[in-house]
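Worksheet: the structure to be examined is printed underneath.
All protein chains but one are shown in place.
Let's look at subunit A:
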Amino acid sequence: MTQNGGGFAHTNNWAVLVCASRYWFNYRHMANALGMYRTVKRLGIPDSNIILMLADDAACNSRNKYPGCVFSNKGRHLDLYGDNIEVDYRGYEVTVENFLRVLTGRMDPSVPRSKRLLTDDRSNIFVYMTGHGGNEFLKFQDNEEISAFDIADAFEQMWQKKRYNEIFFMIDTCQATTMYSKFYSPNVLATGSSQIRENSYSHENDNDIGVAVIDSYTHYVLEFMEGINKTSQTTMQDLFDSYDVDKIHSHPGVRTDLFNRDIRHALVTDFFGGVAQAEVLPHTPLEFTMSTNDASEKPHIVPSVDAFPFFEGNTTEPQNAEYGSHDTSLAHPFALQFIADVTSGKSQSNITYRTARAWVSVILLLSLVGWVGSRGR
């Protein structure tokens, strides 16, 4: 097992969503990123765990006939901007340097928390990039570019500094798959919208907005994600199987060689959702003296403990054979001590001693009250 496990080893989810191009005619790139933003939020990743980088403001653009709104379909059915949005890097702050600083965490101390990627070695990160790209490069802001080597090195720095458990890298640009061709760090799953020497196409225009509102690849991915909710057991393999070359008009690619798990067992919500996973303590024989009195409609420390773990993979999983060895990492030391105390004999005598003291005290109290009452005067 690697240092980070894999399988059930992630405890938190982050998303880095980057739209690297500006200007009104790149509206669709903003809509791509916002569509992904809405999806990961819907599936449970909170704003505090999302870094949203939008190189231009489409919603409040003077050319926008629907101010404050960004739509991703013809007919404008769903506003992706709206209320409750947090854009972390906006406009000219979206640069190659800032993007790399976000990934590697090497920032000036004055940078606020909301602009930092505060991941740890149990974080799964979803990195989505969209814009204009080419063979092993992606254009930022129309004046600079990031290369595939830069991102690969950034991921390696993250691996060395234990800043991720698994990364899912998705990119929607022309010649997208070249961008992940240079990765060399473990636990990275990557997918792109088109192969080398192939363009990615936009999906549809809206007549009133006047520009293309979404890209094909992202549109079909989002459509697939519409069927996912927080409890969904859909796997990444299902996502990749849903790619339809005729509809997307390009050949999407997938890179799994760096990914340690079988993608047939990796859930979509492992990356897109903020699903909390409960770690159940291993089976210990707990005997709880359920007292005769009902003061425990209260927290009974529930030992329904031979429970199955709620994560995927209780079917196959050679990894789960190590379940036993994860005991110490799963159970918090205090909890173990508590269980040990309760089940040990010393607490039984403790309880009887306490009950005896309580009874003596009550008898004394009642006798005092009775004596005083009977005194009369």
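Quick note on the criterion: contacts are C-beta pairs under 8 Å (C-beta built on N, C-alpha and C of every residue); 3 or more make two chains touch, one makes a residue touch a chain; residues count from 1.
Everything below uses one rule, namely that contacts and distances are computed from a predicted model.
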Per UniProt record, name of the chain withheld from view ["Cystatin LXN-type domain-containing protein", "Asparagine synthetase [glutamine-hydrolyzing]", "Protein POLYCHOME-like" or "PIG-U-domain-containing protein"]:
"PIG-U-domain-containing protein"
Chain not shown, touching residues in subunit A:
288-289, 291-299, 342, 347-348, 350-351, 354-355, 357-362, 364-366, 368-369, 372-373, 375-377
